[in-house]
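So the structure is just underneath, and the comments pick up after that.
Of the protein chains in this complex, one is absent; all others appear in place.
Going by the order they are written in, the chains are A and B; count residues from 1 in each one.
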Amino acid sequence: MVPWFSWSAAIFFVAGLYLGFFVAPTDVQQGEAYRIMFIHVPASILSMFIYLVMAGYAALGLIFNTRLSSMMASALAPTGALLAFLSLWTGALWGKPMWGSWWVWDARLTSELILLFLYIGFIALHASIEDPRRADRASALLAIIGSVNVPIIYFSVQWWNTLHQGATIKFTGTSMHEVMQQGLLAMLLAVWLYAIAMTLIRVRSIILERESKTQWVAELMEVKR
Amino acid sequence: MSWAEFFAMNGYAWYVWGSYGMVLLVFLIEIVMVRHRRARILQQILLMRDEGGD
Partner (left out) sequence: MNQLSLLGLISLVVRRDLVLAMRRRADVLTTLIFFVMVVSLFPLGVGPEMEMLRKMAPGLVWVSALLASMLSLGRMFSADYLDGTLEQMMLAPQSLAIVVLSKVLAHWMVSGFPLVIIAPVLGMQFDMSAQALWVLMITLLLGTPILSVIGAAGAALTLGLRGGGALVSLLVLPLCIPVLIFGAGAVESVVSGINAGSNLALLGAILVMALAFMPWITAHALRISLE
């Protein structure tokens, strides 16, 4: 199953990048730099989406005591965190030529930073607890608290931002050129499939790690031999 | 667009390629880490199994 996701991801990446770089026209206001959008936007969207999925799996694990759910949550976290980081990095590099500074304290970027902190907290808490069951359940609770808080945090940051009037990120005028939209969509799918692929491989490792002492794992190696 | 223009990105080269470069780097690092983790656990299991005595 994993190869299917990996290859689809690769195909969409190629398609998206081709559309984004070669077919889409130069933006009137932002010049060539706007092409960063094709990775910045998918990274942002996915980092938020993954957090919600992660919290969802975590909640399932907490409520129904299903171990696999918790393992999925743990598997999603690093990918989500890395995407949040990429969102910030590409956002900064997009911001510098556009608005003259590496960082703009606008609502979205600041919320993305906080999201990164939430991811790191989740990973850190899970890593600090030795007992896997307690680790799963504690970080699950944290993820749930976090996801409930995210709307509150986003709202408060927006509030904070409108008072300290700073630059606001706007897209290319009114509507986006159709080719840009297609490129964006392709890249979005590409990153999504990539994230799924990474998560699946990771969860397989986690399963093996947790179940390493069991019969079926021993036999699995048997089959491989 | 010629190749030269493509790389220059109208003066925004550092930003655009800095972004995509980091993306590529992060993706590569992630892939390596994930595969390494899997290889490590598989190796551990093999070791355990052999020690368990066949």
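Basically, a residue touches a chain if its C-beta (ideal position, glycine included) is under 8 Å from a C-beta of that chain, and two chains touch if they have at least 3 such contacts.
Every value quoted in this text rests on a predicted model; they were computed, and no experiment measured them.
Seen in the complete assembly, the chain not on display touches A. Among the residues A:Leu17, A:Leu88, A:Val157 or A:Val217, only A:Val157 touches the chain that is left out of the figure.
In the complete complex, the hidden chain is touched by one of A:Ile45, A:Leu68, A:Leu141 or A:Leu200, namely A:Leu141. The chain not shown here touches chain A at positions 114, 117-118, 120-121, 124-125, 128-129, 133-134, 137-138, 141-142, 145-146, 149, 152-153, 155-157, 159-160, 163.
Keep in mind that, in the parts below, only the chains that are shown with their structure count from here on.
Inter-chain centre distance (chain A to chain B, centres taken as mean C-alpha positions): 16 Å.
Residue ranges of chain B in contact with chain A, taken from their complex: 1, 6, 9-12, 15-16, 18-20, 22-23, 26-27, 30-31, 33-35, 37-38, 41-42, 44-46, 48-49, 52.
By the touch criterion stated above, chain A contacts chain B in their complex at residues 21-22, 26, 31-33, 35-36, 39-40, 43, 78-79, 82, 85-86, 89-90, 93-94, 96-97, 194, 198, 201-202, 204-205, 208-209, 212-213, 217-218, 221.
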